[in-house]
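Below: one structure in structure tokens.
Only one protein chain is missing from this complex, and each of the others stays in its spot.
Let's look at subunit A:
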Amino acid sequence: MEHIRTPKVENVRMIDRLTRRKSSVGTLYLSSTHTIFVENSEARKETWVLHSLIYNVERLPTNSSGSPLIIRCKNFHVYRLLIPQEKDCLDVLASLTRLSRPERYGELFCFSFNPNLDKELREKAWGFINLKAEFSRMGIPCNLWHVTAANHEYRLCDTYPSELFVPKSASPAVIVGSAKFRSRGRLPVLSYFHRDTSASICRSSQPLTGFSARSSDDEQMLQAIMKSNPVSEFMYVVDTRPKLNAMANRAAGKGYENEDHYTNIKLQFIGIENIHVMRNSQQKLIDVGELAAPSMSDFLWGLENSGWLKHIKAVLDAGVFIAKAVAEDGVSVLVHCSDGWDRTAQACSVASVLLDPYYRTIKGLMVLIEKDWVSFGHKFSHRYAHLDGDPKEVSPVMDQFLECVWQLMQQFPCAFEFNERFLIQLHTHIYSCQNGNFIGNCQKERRDLRLQERTHSLWPHLWENRAEYTNPLYRTDHSQTQGVLKPLTTAYCFKFWKGMYGRAEKSVASHQSPADCLNAVREESQQLEEELSSHQERLVQLKERKISGERKKTNKLSERVQRPIPTESELSSPLDYFTAPRSEKNTPSFTLPLQLAAPHKNGDPDDLSTCSDFESGVADLSSYSSSGGDDTKDPDSDEVVKANA
């Protein structure tokens, strides 16, 4: 609390970028975890901004109407405030700047977040995802693969999980020797086993080859991996880095496998750029989204210039290459990059999604993230800036994985059990620090922080709300659901992810979402099914009673299930088409899904009810028009009622 310079500022204006007229006045409250804006209006609408989600706070020069403050969030929401007094603005700025950059783990939101679960439930929640069960689902251990205790107490590699799966044929000496020859001890271990072909995906960091070094243990380790796929005569080593980067690493005593030293390997470079390139690329993409009134050329040029989709394509291409090798050619693959915790995690998990329908389910994606990302030491706290630290460590690695899944969903609309909302929700939680799942940089660190005792797990909570995250088109028996996905990765197949990066514009387009419509229809069908069976029962009863001459009233007859009728506000209102089309992006004041005390129930960041009415910029247009949009609104709504009555 000592960081809060001012707990409350009155008469703050929350500016709506689309239409100034819609801006609202209210009171700003600062708590230790959230900034809350409460409108003065009768509805007293609240907007909650979680401090750990704040990316930066920018103060613009004070003008006659007050001091503007822009709060940008890590999930790409932007809030614009106008604070009457400059002093208050400076206080809020200083408070938020400090509060959004915790210096110690102990300050993180997850340690104060209390969803009122008792101890037993909390423990059970942490057991919701069980990686041992996941490996046994794959058929591991088996006669070729087993678990090794080599990393017990993290003595071999402190960024790996304590339980590692390795070829049975690899002796303890080979395992230790291989770890010594790999950067940070991240030796080749099993990530995914494809039962149908017995081919596997293994992962590691780069070998410490320098210009000429070799290790017979490491060579034997790869040989053991290859031999664990009895029918195959060679294996791929996929180096996900651009070849030039890999070569440059040799000067630092690292590098890549020499094909002459390893028997029967084929080395393949994929060319995914490093975290610094990705960070800059995403920033450019975000800037495109923040352009005030972009023309189509501004937008497309900005999109090209950001390079973002090119990088997404590279990650997906890596996944496609691995999946094809494993499923079609039956060849095992060892994947690595430099440290083996960023690009490697991306490539392995994308390949897994392509290969295994299980990872395309809600639970399966959780398992995959827990396995390929959390347990294998993806540096969540560094990459997503949970703590105030080195900005060069920050990079949207996971963002890219989630986007690859989204791009796949565009090509295979029936193949995924979850919807876009689920991916966006996961994205928010990776940054939010509300739960303990993504805190720290590896398993050891999480153990040392005693996260399971001190924080709550996200997964059961998402699972309870899975109805919200369900894709209505998904059916377990559908042909798309089964088997390996073979996406097209031609450039024109990749789209700008509007739901993620264009949230300001969603006011209009997402109001009629076919998926939401279908979900409503399916829900209605369910009710109808129930009603049907109850009517059938009643009918039988009645027929029997008719004989006995009894009579009872049916009271369900008047009930009518109805889908919501769209109102005009849902169909949106005109933007200002007058000037150069003002497609300004604002971020509407969503209620954040992350609420302070209560466990959040409605976890939908796209909750439309909070941002329903975007009024037109009609007022800007002409002085001789007295009528704004408001008075024409009601007649329209009336018409709907009539029409549907």
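Everything below uses one rule, namely that contacts are C-beta pairs under 8 Å (C-beta built on N, C-alpha and C of every residue); 3 or more make two chains touch, one makes a residue touch a chain; residues count from 1.
The rule is simple: contacts and distances are computed from a predicted model.
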Options "Retinal dehydrogenase 2-like", "Phosphatidylinositol-glycan biosynthesis class F protein", "Myotubularin-related protein 9" or "Ethylene receptor": UniProt name of the undisplayed chain: "Myotubularin-related protein 9"
Full-complex contact with the absent chain, from A:Asn40, A:Gln85 or A:Gln411: A:Gln411
Candidates A:Val176, A:Leu303 or A:Val484 - the one touching the absent chain: A:Leu303
Touching the absent chain when the full complex is considered, from A:Arg44, A:Lys87, A:Lys124 or A:Lys495: A:Lys495
Among A:Leu60, A:Ala133, A:Ala248 or A:Leu539, the residue in touch with the chain that has been omitted: A:Leu539
Positions on subunit A contacted by the hidden chain, ascending: 289, 294-301, 303-304, 307, 309-310, 313, 411-415, 472-473, 475, 478-480, 488, 490-496, 498, 501-502, 505, 507-509, 511-514, 517-518, 521-522, 524-525, 528-529, 531-532, 535-536, 538-539, 542-543, 545-546, 549-551, 553-554, 557, 563, 565-566, 568, 571-575, 577-578, 581, 583, 585, 616, 618, 621-622, 624-625, 627-629, 632, 635-636, 639-640, 642-643
